[in-house]
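Note that one protein chain is taken out, while the other chains of the complex remain in position.
Chain IDs A, B, C, D and E follow the sequence of writing; residue 1 opens each chain.
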Amino acid sequence: MQGADTAWILTSTALVLFMTLPGLALFYAGLVRAQNVLSVLMNCFAIAATVSILWFAVGYSIAFGDGNAWWGGLGKSFLSGVGIDSVSGTIPETLFFMFQMTFAIITPALIVGAYPERIHFSFVVAFSVIWVAIVYAPVVHWVWGGGFLAEMGLLDFAGGVVVHVTAGISALVLAMMLGPRRGFPNEVQPPHSPGLTMIGAAMLWVGWFGFNAGSALAADAAAGMAMTVTHISAAAGAIAWSVMELIRYRKASLVGAVTGMVAGLATITPASGSVGPVGGLVLGIAGGVVCYMITQAVKQRFRIDDSLDVFAVHGVGGALGTLLTAFFVSAALGGNGLAEGMTMGSQLGVQALGIVIVAVWSGVLTAIIATVLKMFLTFRVDEETEVQGLDLSLHGERGYHNM
Amino acid sequence: MQGADTAWILTSTALVLFMTLPGLALFYAGLVRAQNVLSVLMNCFAIAATVSILWFAVGYSIAFGDGNAWWGGLGKSFLSGVGIDSVSGTIPETLFFMFQMTFAIITPALIVGAYPERIHFSFVVAFSVIWVAIVYAPVVHWVWGGGFLAEMGLLDFAGGVVVHVTAGISALVLAMMLGPRRGFPNEVQPPHSPGLTMIGAAMLWVGWFGFNAGSALAADAAAGMAMTVTHISAAAGAIAWSVMELIRYRKASLVGAVTGMVAGLATITPASGSVGPVGGLVLGIAGGVVCYMITQAVKQRFRIDDSLDVFAVHGVGGALGTLLTAFFVSAALGGNGLAEGMTMGSQLGVQALGIVIVAVWSGVLTAIIATVLKMFLTFRVDEETEVQGLDLSLHGERGYHNM
Amino acid sequence: MQGADTAWILTSTALVLFMTLPGLALFYAGLVRAQNVLSVLMNCFAIAATVSILWFAVGYSIAFGDGNAWWGGLGKSFLSGVGIDSVSGTIPETLFFMFQMTFAIITPALIVGAYPERIHFSFVVAFSVIWVAIVYAPVVHWVWGGGFLAEMGLLDFAGGVVVHVTAGISALVLAMMLGPRRGFPNEVQPPHSPGLTMIGAAMLWVGWFGFNAGSALAADAAAGMAMTVTHISAAAGAIAWSVMELIRYRKASLVGAVTGMVAGLATITPASGSVGPVGGLVLGIAGGVVCYMITQAVKQRFRIDDSLDVFAVHGVGGALGTLLTAFFVSAALGGNGLAEGMTMGSQLGVQALGIVIVAVWSGVLTAIIATVLKMFLTFRVDEETEVQGLDLSLHGERGYHNM
Amino acid sequence: MKFIVAIIKPHKLDDVREALAGVGIEGMTASEVKGYGRQKGQTEIYRGAEYQVNFVPKVKIEVAVDDDVVDNVVDAIRNAANTEKIGDGKIFVLDLQSAVRVRTGETGSDAL
Amino acid sequence: MKFIVAIIKPHKLDDVREALAGVGIEGMTASEVKGYGRQKGQTEIYRGAEYQVNFVPKVKIEVAVDDDVVDNVVDAIRNAANTEKIGDGKIFVLDLQSAVRVRTGETGSDAL
Partner (left out) sequence: MKFIVAIIKPHKLDDVREALAGVGIEGMTASEVKGYGRQKGQTEIYRGAEYQVNFVPKVKIEVAVDDDVVDNVVDAIRNAANTEKIGDGKIFVLDLQSAVRVRTGETGSDAL
């Protein structure tokens, strides 16, 4: 066991939990109506609590238990067999379990952005828990648990496919099944607090250091480089998105800048262990520009109310970064070099295949899970509740009291 | 000296300070009226500043100076004798001093929840500083400074007795002496910003990793396990509290969920170095359920306006966890095993005795300190000030400006 | 390479970025009118993004490239020659690059406090980027990059001169060139959200551990002592400022307490690697008192609308701490001892000379840069925009929506 | 001229604004208010303490109009604001003695 | 009918609401306002800069009533809102020409 690596992963675990609580929760809460601010915070918080128990019960085992190329089995349920002295790599296995748990928390929490202001709370909780067990945990096993995608040579250092593609596709499917918010697209209300969104985004930026540099699972040169490319990509994404806004509106908005930052971060995530600083710069710019355009398309062209743009920013960003990794991993472009016997082309094939498989898997299963759950739980609240806002109706609370 | 342990405790110190500033401050500030939001933030901030100097002057010495089984003496006042090269265990003593200071800051800050919206600011500061010197520092010495409770074999890894019982009991006593808020219990106003409370709670969850896992004072397996049981207990506490609410009101609230999380964290704190993951799960559930019931009892049955439920959540949670540690420390229940020659029963006796001694000590001394201070300082503001709110009257500021 | 040192600097980098995003951004945002809250957040965020790219492109090279006593040259532009295995001291050079980048981000962000509520956004971005390249990076080279001030023996552990004097002087110059806010000094509006300011200040306190203790570039005794003196100085600064307010107004305000804390932190920054705990106490008190008085003088006497007191708090605090270091570094006063052949007097001379050179450099160049930029960009918005607030006019967003 | 004060449900504001435009009214003033009446507010519950919310959010619209259009305006508001549910609100008509446009000093109907 | 506008101290709202119920008034509209008058606001001080707060928080209550109960209503409000301190507020009575209940279209007293 390595004390230094342990120290850094202890820290990274705190940083990644911080990304969801309160980071992502605030990022999303600022973008909805004031009457739904608490429901969004509650969605993220409840997901964190319930998924943690699910991960402890079976999730971790499915993802990292021994087993076959498809899943890890239930041998490590409730951490059975994992004692205080168990080691995973150079760190305690309990710590590895915790670090991975924070990923299992934030992934379904990302999906919260697809359905706010109209979904029923009990559906959110039930769906998220089941989704982590059935959709997410197996994918983790395939990519990071020695499963078949790992064997194929898929490069996904910190979760472009595992986290962002799964969440992005599932978000899109849920948004289509749930239907748009009342008044969408022309009469939905603007973000009630861009400031909250910026605070959350800032926490995401900081926390992402734990997400990407922590994925090195060591306090070493790889972690240093991962942090570097992550930061450069975030900055480049923010600038790229803002430039797009400046061109179109002659104004750069705060919400736009932070959204571009998240796009840059989602894009660099799969690449953060493979590419060099220049690669980070290119991926960030690409992420900012492409995600900006897709955001417009999904809402305006396709009229899908993926309310907070989970698919356009995370799904697309994660997939884009996964593809671009095939190029920028090459030493010629400043990366760590392609794997033995891989060419840019062959690597690109692997990356694309991985994306497709995981996208289909996530989309189909999400549709099935939601369809089944709808039989037992309220999927969408009634119109009066939606008009009044979910905070008071579903949680008996109000976000802001004046008189 | 161990670099890795130093790295982790440097981080933990930052995390625990973060728990108070702004974590706990926000957690509490969201629960009061808008006209008192700044006064609550100011209470926490002023306590952090003044207690830091007190800890430097005498607190640390009383707690960790050599000396006898009762107190550490004044030999280390102003860190005299503690140089840059002094070592404590495997880390610099200056760092150990700082890590412990963050505990000395948050403990009196927890008490802020007992008396908001009506107490006078100068009383808060004077009481807190004296309380840390007279009540808290000696208890630290008894339990962590090699004092008599340590010799008795009391198990309190991160402060169930030292932090939560002392703060909880003192809060209850102060609340009774101060009297309820105007209009209590039926006409007090609801929390003005549950969102702020959630942000603070999220920071507490993250910071608690430094609190509990940091208490291992090393970046090792014990830290990994402490983080694991802490997280599971927090999640379980949140779920347990929410389920209680669902049963009673068919609604789960955000304020309730985060309060249950804090209850789970307070409960696991003393046990976080002794129990295993399943122990964490059980303690979290127990904490959530029991603290929920006591919260109702204190306010509705006993009509005590411990305004933000410091006793019910921290005092009770900390004590409960301290007692349950006696069982879940046993290897049979997944813990690290009972100490040489201890049985569950004998350990339970030690735990109970520790709680009683510290509770009496805290309660009696708090009553005495407050009684004496009342002779020199305004204890409670006049009614007009209470009606108008403390922000403007005591601090010359307003929390929210619109026009 | 040292894993433990790497772990701590990875953490410190996250902490220092956290100081700007969202720390400093919130600290400033709470102090302006509600109609400008987003513009202040956007200034800080945009500076973080653009300066990051500038630092990557040339800033780091100018500061830490080999080269001469005056600048580091462009040899390390875009990190050319810096590979994943490059080492700087005991940590990866990429990490050292990142750690330093967070300083390059916060320094121009500090200047945001000089010109809010009236400056044009595009000017902010252009000025900040150019300023970092021309003003800041060279000074970094002089002091930390082995330049002539380092050779002179200037003691500036974490940036009293490099960060606070450069930012403070440039802020003062910009404020004078830009002119006061409409209605200054008698009719400007009060801080719209002291609570936001406190949240930001709390994050600054926590993040400053990474700033000062991280400047040890190792997880060692120096880091522990730096954290200790930093914390004590922050607490002392907060208390000193509050006492000044109590004397004058019989009320201690939250905004005042947190401002004093920042003053204490700015003051200890240059000294945090040289002085002992008692030195930290004295510097904190001195910082709180002196900065309080200068704040009054700048605005009331000299009628300069350095709106959020960047010069009075950071510039003065940083310079004061730099001077006092000459005394408290001496072993007699608990410090690490004066350098070979230095006396308090000679060291004081060096410190003073360093301050003067950097102050003149920053002031003159800031004036030149601003004068040139004014020819191409709008410096100040028109009156109607200023009245309406910058959020809607410049960014197309509103900070708070109700109806 | 008349000064019409209407209390409506918040989400009906845009509908009412459009309805008024429909009858040629291009100016109005709206504000957030809290209403008390037959429609009861929901209870809020925090940590087991129940808070009866007596006042529910409403929007108040104030519009000054010429005498001859009063009835159309009242009807327009009524139709636009009506959801047939308790709490839809009220329309009050007061007499308006004079009106002045600040910018031009125009008075009477011209000021509207 | 009359349209009564009362400016009171914020914490008196519930007392006034209950007092009105006491005289049979079950509907009213309240809003947050800022008052300027004899009662002066406290100064706020930030970093040594003093801000004279001219306006103090008040609550405005608007209630439409039948002519015959006007006096009772005014008295009820007065007694409930009175603290014998400067700043207790004012009660203004305006003439109300007509009232309509949006939901039902009822007019006059029935609309209240």
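Keep in mind that, in the parts below, a contact is a pair of C-beta atoms (placed from the backbone, for glycine too) under 8 Å apart; a residue touches a chain by one contact, two chains touch by 3 or more.
Remember, predicted model here, so these are calculated numbers, not experimental data.
Participant: Among the options A:Asn68, A:Gln300, A:Thr343 or A:Thr371, which residue touches the chain absent from this view?
Facilitator: Only one listed residue reaches the unshown chain, and that is A:Gln300.
Participant: Which of D:Arg38, D:Lys85 or D:Arg101 touches the chain that is not shown?
Facilitator: D:Arg101
Participant: Which chain C residues touch the hidden chain?
Facilitator: Listed in rising order, the touching residues are 187, 387, 392-393, 396-398, 403.
Participant: Quickly run down the residues of chain A that touch the omitted chain.
Facilitator: Given the touch definition above, chain A has residues 31, 185, 188-191, 194, 245, 248-249, 251, 253, 255-256, 259, 292, 295-296, 299-300, 309 touching the missing chain.
Participant: Spell out the interface residues on chain D facing the chain that's missing from view.
Facilitator: These residues touch the chain not displayed: 3, 14, 17, 26-31, 62, 64, 94-103, 105, 111-112.
Going forward, only the chains that are shown with their structure count from here on.
Participant: Going only through chains that touch each other, how many steps at minimum separate chain B from chain D?
Facilitator: 1
Participant: Work out the mean Cα position per chain and let me know which chain is farthest from chain B.
Facilitator: That would be chain D.
Participant: Just curious, how far off is chain B from chain A if you go by their C-alpha centres, in Å?
Facilitator: 33
Participant: Among all residues of chain A, which ones touch two or more of the remaining chains?
Facilitator: 2-4, 7-8, 11, 219, 396-398, 402-403
Participant: Going by the contact rule already set, what residues in chain E reach two or more other chains?
Facilitator: 14, 30, 44-46
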